[in-house]
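Can you keep this structure in mind? I'll have questions shortly.
A protein chain is absent from this complex, but the other protein chains hold their places.
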Amino acid sequence: MENNNKVAGNEVFSLSNMSVHYGESLAVDGVNLPIYENEITAMIGPSGCGKSTVLRSLNRMNDLIPGAKVGGQVLYHGQDMYGPEVDPVQVRKLIGMVFQKPNPFPKSIYDNVAFGPQTLGMKGDMDEIVEGALKKAALWDDVKDRLKDNAFGMSGGQQQRLCIARAIAVKPDVILMDEPCSALDPISTFKIEDLMMELKKDYTIVIVTHNMQQAARVADRTAFFTVDTERGEGSRVGQLVEFDETSKIFSNPADSRTLDYVTGKFG
Amino acid sequence: MSQGIPKRASGAAMAAAAVTQNIYKGANNKALVGGIMFRLLLLSALGIAMIAILAVIAWALVEGAARVNVGLFVNNPSSFRPEEAGYRPAILGTVQLIAGVILLIVPLGVGAATYLELFADRTRWYNRLIELNIQNLAGVPSIVFGILGLAFIVRGVFDLGFVVAAGSATIAILVLPTVILASREAIRAVPSSLLDGAMALGATRLQAVRKMVLPSAAPGMLTGVILAVARAIGEAAPLLLVGAATFVTFDPNFWQDGYSALPVMIYNYAGRPQEEFHTLAAAGVLVMLVVLFFINSIAVWLRARYERTW
Partner (left out) sequence: MSSSIQGARSGSTANSLRAPSFRLGERIVIGLLFGAAAISVGVTIAIVISLFAPLPGFFEYVNPWDFLTGTLWAPSFADASFGVLPLVAGTLQVVFYAMLVGIPLGLGAAIYLSEYAGNGVRKIVKPILEVLEGLPTVATGLFAVFWLKPWIQESTPFLEWTSPFSIGVAGLTVGIITIPLIASVSDDAMRAVPMALREGAYALGATKMRVALKVVLPAAISGIVASFVLGASRAIGETMVVLLVAGGGSPQLKIGFTEPAGAMTAFIASRATGEIATGTIDYYSIFAVGALLFLMTLIMNMIAIRFVNKFREVYD
């Protein structure tokens, strides 16, 4: 495989011994994970393994959940992302996010894309910014004649690409995707996957997915999470089992649990 | 079921099976009749509620409709000539009063609801205190707000005197819990994915709230405000304490002593011995009911028009 022995780029994120609590209960613990620049990193694993929790802690969206607390260390380009001087709003400007269910704003297609740049007071011609973002999201040709139409009139796949365009428009450094295709049909899914391959030239992408084939198709590296079963009755604490190049995870994983999962023995 | 019955079953056996395994209506007549009776009983509860509404409207129509004329709206009240008396100062008083109420409840109600629903950290004791307090205020008798208005707004701290402004403030405080509860519900109906989506783009919480959540919640909030206004129009008891009971024959001024309000004037007329004044009171009720009907229709229309299924 050509992907073997990739040369790692800069570390955008470095997670060391990272954990997340929701109130009293521990959701995920002991995560050590580097995420490299201009790569697609996939997080896979059974439900409840904490992969979405880890993703949401990368742009501090977890802050919005009352009682959520991140422990250990999350470095972003070497800066402690949970340091006292860090502004979560600034974090989210740099690290965009696309959600599981397409969530366009109840506005026109144009306004959806322009919302971010306008809110952040970005300089430049708004029409150009919108056009650029829509082109990058491979949506321009679909919608250029109906920019003023309400975004709710689009198909699910188009809505999700609009959400990607919306994220791109604020010129982020990283795009986080939380199961972006789980609500979409296969054709829309392939379009989004193509788009991701295109986007990784300019952005670092982290994707959570239920779909192992998707990880295998798009990701440069893959992290496999599972529920730690050795913590006693009733506890469901997520943990990172293995992180490696995607080809290795799917063909020759180091951990037997990873092998069981990718070969469909559980999960 | 056919397996249970032998293929060559006799007619008698079939009949026996039919008795014990009857799945048709009428199998248990006693239960059926009981059920119907019970349902009728429940329906009669709703029927009485409906009859009550119709009866009040019918009373106002029968007793008051003939008295509705231009004079009713433009004439000043009179203690001696009921046939020429009208509601002019009371109507103007209510209009000014409600304008003041709206000015107060919109910012306070929407602001409080926005804070409690979108900014308050519920683990903090003071936020829980505010919530409990609003729940409690909603149950305080309206006359108590009248005492508050008398002691704090007419006299005491604000010392406004018996003016329309004092009435507005008193009624605004009275309906505020209703507005807050309705606005919170309107905000809760907006999916959180809107807030998340805006914040994920680097908007601050306030930006996301202002540009995304509040515009989507606005129709629901407006409905809450309108319903509060409807309630404020009919509220009489607290106004008795803060000056509206005065018998005035001049147009009120927001800051000037002496005003009346429609429901209070109706109460005033109704308390007089002459039959003609009772007719006048009924005509006043009719006017009030028509106004409330229009206001409620607007609220219902708004709710239907903007009800969004996300």
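Here the chain labels run A and B in written order, and each chain numbers its own residues starting at 1.
The rule is short, and it goes like this: contacts are C-beta pairs under 8 Å (C-beta built on N, C-alpha and C of every residue); 3 or more make two chains touch, one makes a residue touch a chain.
This structure is a prediction, so every number in the text was calculated from the model and none was measured.
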{"item": "Of B:Ala85, B:Ala112, B:Leu222 or B:Val248, the residue in touch with the unshown chain", "value": "B:Ala112"}
{"item": "Touch with the omitted chain, as defined above, among B:Ala186, B:Met199, B:Val248 or B:Val285", "value": "B:Val285"}
{"item": "Interface with the unshown chain - residue positions in subunit B", "value": "31, 34-35, 38-39, 41-46, 48-50, 52-53, 55-56, 59-60, 63, 107-112, 114-116, 119-120, 126, 129-130, 132-137, 139-148, 150-152, 155-157, 173, 176-177, 180, 204, 206, 227, 230-231, 233-237, 240-241, 245, 263, 266-267, 270, 278, 281-282, 285, 288-289, 292, 296, 300"}
{"item": "Missing-partner contacts on subunit A, residue numbers", "value": "8-11, 76-79, 81, 83, 85-87, 89-91, 94, 173"}
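Assume only the chains that are shown with their structure count from here on.
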{"item": "Whole-Å gap between the CA centroids of subunit A and subunit B", "value": "47"}
{"item": "Subunit A-facing residues of subunit B, complex", "value": "121-123, 191, 193-204, 207, 211-212, 216, 308"}
{"item": "Subunit B-facing residues of subunit A, complex", "value": "59, 61, 64, 66-67, 89-90, 92-94, 96-97, 99, 101, 103-106, 115-116, 119-120, 163, 166-167, 170"}
